[in-house]
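Structure incoming, see below.
The complex appears here without one of its protein chains, the remainder shown in place.
Take a look at chain A:
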Amino acid sequence: MGGLQKKKFESGAATNYITRNRARKKLQLSLPDFRRLCILKGIYPHEPKHKKKVNKGSTAPRTFYLLKDIRFLLHEPIVGKFREYKIFVRKLKKAYGKTEWSAVERLKENKPTYKLDHIVKERYPSFIDALRDIDDALCMCFLFSTFARTGKCHVQTIQLCRRLTVEWMNYVITSRALRKVFISIKGIYYQAEVMGQPITWLVPYQFAHDHPTDVDYRVMATFTELYTTLLGFVNFRLYLSLNLLYPPKLDIKSESELKEEDEDDYAMGSESYLEKLSALSASLARVVTSTEEEEAQIDLFPTEDENMEMMEEKEKEKKLLEAQMKIFEGLKFFLNREVPRESLAFIIRCFGGEVSWDKSVSIGSTYEMMDETITHHIVDRPNVDKRYINRYYIQPQWVYDCVNAKMLVPVEDYFIGVTLPPHLSPFVEEREGDYVPPEKLKILALQRGESQQQPEEEEEEEEEEEEEDEEEEDNDEEDQVEENKLKKMEEQRSQGKSLQVKVTPGKVKMENPVRLEQEEKAEEKRLAIMMMKKKEKYLYDKIMFGKKRKVREVSFLKSRNKYSLLWERIHPFDPL
């Protein structure tokens, strides 16, 4: 065969990729600038499938980008700005070197800057796209806003982050969007639902920073640069959706309340407004002030029965949600000075409560500690000197647990000096058969409106039953019996979960048809198992064994649970 000889690496994978250094040279940028550009434009390195082919026969580890991506970058106007900036720095250095101060002034005045608005628009063509990606932005902004102004990053960036986060929190308060809170050892996780999108963010504890050395601050600052722009635009849009003024203004009424004589003690004039906003204790001004909060009624259309049912369910859910959003309505909180003020104020205001603190703690307190109408006083110290009779003195965890339980949890467990119940993560979703902590069961029961005492009793009953089951297990050998037993266990579990079935004489009659049906079903299942092929049977047995094992583990854990505290005391470090 004739024809030209095909050369290696001139087509296919090798031409689709470009190494980082070559891309950098193509764009005529320095490495930091290139890195910054990639972050801003959302172009990430790519791992090729066949590295050796792409790398032209070499196996050296390299960073690759898709060639088309880099070609796309060539059209970016910011690249030109980066080059301008490079030249600006060079000129400035020269001017400094020659001590030409007037030239330095002039250059600094004409410092080239750039905007990221068009990039935000390009990367997030619609508002909902931006909302989906807001998690990262929130985390980063909250993180940067807690930084000390020590020169790790620009002070201006810190201020901007602080402003944006305060705006965000004010939005969440006004829209009542908060759903979950989790105090972890790292920081506080929040989850809000904004326009149907669950948004999770992590807020660090105050003053918790040691600056790790192995983090590239330049990269983080670049991400923050993009995210501040994004978050600002998102905030604007969200405020617009609620008819709020942007930039946020305090309500006239609340502003007058907050007016104090010694304002100047707290902050400079330029900062005091932001400080007041960040106090989170006042509501925001609306564009149209006269409109009361009218709840939009969903128009009802006569439709088919199924749809009607669906609609009814939806409405029920909606009502429930609304009730959950108002759990602190009518309650008046006072925060002692040792509790995390911002977090608690944020949560309490999110659920409709009123909150205040000592005047000397922070700006924006609305009422004094002596106020007789205060219902809850949040304290985090072993004892308090002066107590008022008509209020509860509780520990801060109560607020968080109430939010996660979506109801007011009984206060008795949270009084001063009481050992607190564990703070459970609301982000865990137990699947059927998983181990559910007893505290959670208690809360679930409370949510259904049962008294507090019952679940414990039922647990005991369960345990007894389990023991019986174990005895039975010993006696029986055949599959069928095992199957029966499994069913029983499942039933119990469902009982244990729902805790609804009560033993009352009146209900015996009701159970008969159900039992008949169950028996029938069991019979059918038994027959089906008998008809199974050998292979399928083997698989089935395996599955059942797995299930059984799980159930056994859970019951074991439950039985251990009572002794767990004891166990912990004896073996503090090893896992069970």
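As a convention for this text, a contact is a pair of C-beta atoms (placed from the backbone, for glycine too) under 8 Å apart; a residue touches a chain by one contact, two chains touch by 3 or more; residues count from 1.
Just so it is clear, contacts and distances are computed from a predicted model.
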Query raised in the report: Per UniProt, what's the omitted chain called: "Dynein 2 intermediate chain 2", "Ribosome biogenesis protein NOP53", "thioredoxin-disulfide reductase (NADPH)" or "Pyruvate dehydrogenase E1 component subunit beta"?
Result: "Ribosome biogenesis protein NOP53"
Query raised in the report: For the full complex, which residue in A:43, A:104, A:411 or A:529 touches the chain that was left out?
Result: A:43
Report summary line: Out of A:53, A:237 or A:525, only one touches the absent chain, namely A:237
Report summary line: Considering the complete complex, of A:154, A:249, A:391 or A:537, the missing chain is touched by A:154
**Report entry** Omitted-chain contact residue, chosen from A:8, A:56 or A:186
**Finding:** A:186
Query raised in the report: In the full complex, which of A:9, A:427 or A:545 touches the chain missing from this view?
Result: A:427
Report summary line: Where chain A meets the left-out chain, the residues are 35, 39, 42-47, 61-63, 68-69, 72, 75, 113-118, 120-123, 126-127, 129-130, 133, 135-136, 139-140, 143, 154, 156-157, 159-160, 163, 182-187, 189, 200-202, 204-205, 208-216, 219-220, 223, 225, 228-229, 232-233, 235-237, 240, 246-247, 338-340, 380-381, 395-397, 420, 422-425, 427-428, 435, 437, 439, 557, 561, 564-565, 568, 572-573, 575-576
